[in-house]
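Take a look at the structure set out below.
A protein chain is absent from this complex, but the other protein chains hold their places.
Let's turn to chain A:
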Amino acid sequence: MTTTETRPAPATEPPPRPGWGNFVLGLARGLWRQLTSMRTALVLLFLLAVASIPGSVLPQSNVEIEKVQTFYREHPTLAPWVEKIDGFNVFGSPWFAAIYLLLFTSLIGCVVPRLRDHYRAIRSQPPKAPARLDRLPHHASVADFDGDVSAVAAALRKRRWRVVVRDDTVSAEKGYLKETGNLVFHCSLLAVLVAVALGSWYGWHGNRILVTGKDSGFCNSLQQYDESKLGPRVDEGKLPPFCVTLDDFEATFQTSGQPKQFRASVTVEGDGPTRSASFSVNDPLRLDGASLYLLGHGYAPILRYTDRFGKTQTKEGPFLSIDGMQTSTGAISFPDANVDPATGKRDANLQMGFDGIYMPTAPAQAPFLRSDFPAENNPGLLLTAYRGNLGLDAGIPSSVYRLDQTQIDAGRLKPVGEGKLLKPGESWTLDDGSTVQFVGTKKYIVLSVRHDPGQGIALIAAVFALGGLMGSLFGKRRRVFFRLASPSPTSSSRLLEAGGLPRTDYPGFAEEFASTVAAVREKT
């Protein structure tokens, strides 16, 4: 919506006077008029649509950061350029913001004068009847009308027209809802924008993997999340204090392997009294000040490694599923393995790392590469052992799901023997006499903890926008006029003329006009 173009431009433009002040003022006024014109608004609207397209074509870092990394690997020369023009963050980029801010400025520049006009229109009376009602698009006359103008006005008021009586004429108008709806719609869009801004300033979220068990629980602070984002106005110290432990995760599947149902059971502390709760996909856990969403699930194999000095360590590592049957890959590192108890020194070249493929239902025979079913019917872990320098001390952040490939390529981390398939409880003795045991698995869930104070406002605004939209699309502004002729000396009845004018596109007006005239005639 913008200023209707039918509105005439100010006719008396002051003659341009020399001087920079006037020039700047004139330029600003011209730009403002240009910006708030319908044509500009339409162009901006389309620019917004076109600008959104790269957001669906290019991977977006706030949606899937892994895909951005893949893009970097596949297009090493192109990727930095895409990065420079915010191609991986289209919807947070300055140029996208420029378009929608201009659009909303144009919107404000148009809504404000229209609000004023509409306020006046609602308070003012319907206009005077035209001199010749038979010139209007719809016209009717009642030859023998017995009543007076007040009877006409009463009949119209009953049909919810806004009526004004002037001498022998009645003017009535209806359909203010159209413009009201239009304004409500556009103001609500502004409110949605405000709600989105509120959400990004005062909202926060954190994602993490949560493994079952008492000692794997977490409390709500940023260090506890694998990935998190805090709005600029959120105080890190004031996040709602609660702690969550995952007691159990239940997944059921169809025989085809398609998931049927998921449910996570948790214990929540700090959010009121300690309590048990459960949540699921489509059914988040609502806490005070945050909600917990179940985004995914998987298995975390547990390895017990006994090094050459007989020291035993147990570790679990969440493996990431790579297909619908929960074939999962991951790695578990033992950087503190093989510390000589005599010297207490750690040999950086005797660290141990294992990577593996976990199959909840391993195939009956080789190759053991893909799981046959997502539930643990025949668990099998295909493990490869590596000894050497894990590269953890370099200070470069590395993935916990993968061993450092550069260390392996450089020969600093060497495979030990061939890969081996282990069933739960089975052990594998390596060449140096150390053993690794596949103890079993724990389940884990991928959890998103979020708070967005803007979303309620956005919803209310969107509902208002929808209501306003319907009013503006289906409302019809129209006017009817009635004029009672002067009484003739011979008869008590008088000639009543009626005219109707639809002010907006309204194909059914003829019927409404006819029935309105009939209702007025009935009245007497």
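We take it that contacts are C-beta pairs under 8 Å (C-beta built on N, C-alpha and C of every residue); 3 or more make two chains touch, one makes a residue touch a chain; residues count from 1.
Everything that follows uses one rule, which is that contacts and distances are computed from a predicted model.
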Record-based protein name (UniProt) of the chain missing from this complex, from "Cytochrome c-type biogenesis protein CcsB", "Peptide/nickel transport system substrate-binding protein", "Aspartate carbamoyltransferase" or "ATP synthase subunit b": "Cytochrome c-type biogenesis protein CcsB"
Residue among A:197, A:410 or A:459 that touches the chain left out of view: A:459
Among A:193, A:219 or A:281, residue touching the chain not depicted: A:281
Full-complex contact with the absent chain, from A:160, A:238, A:260 or A:345: A:260
Residues of chain A in contact with the chain not shown: 1, 4-6, 38-39, 41-42, 45-46, 48-49, 52-53, 55-57, 60, 62-63, 90-91, 130, 137, 196, 205, 254, 256, 258-262, 280-284, 291, 293, 295, 448, 450, 452, 455, 458-459, 462-463, 465-466, 469-470, 473-474, 477, 501-507
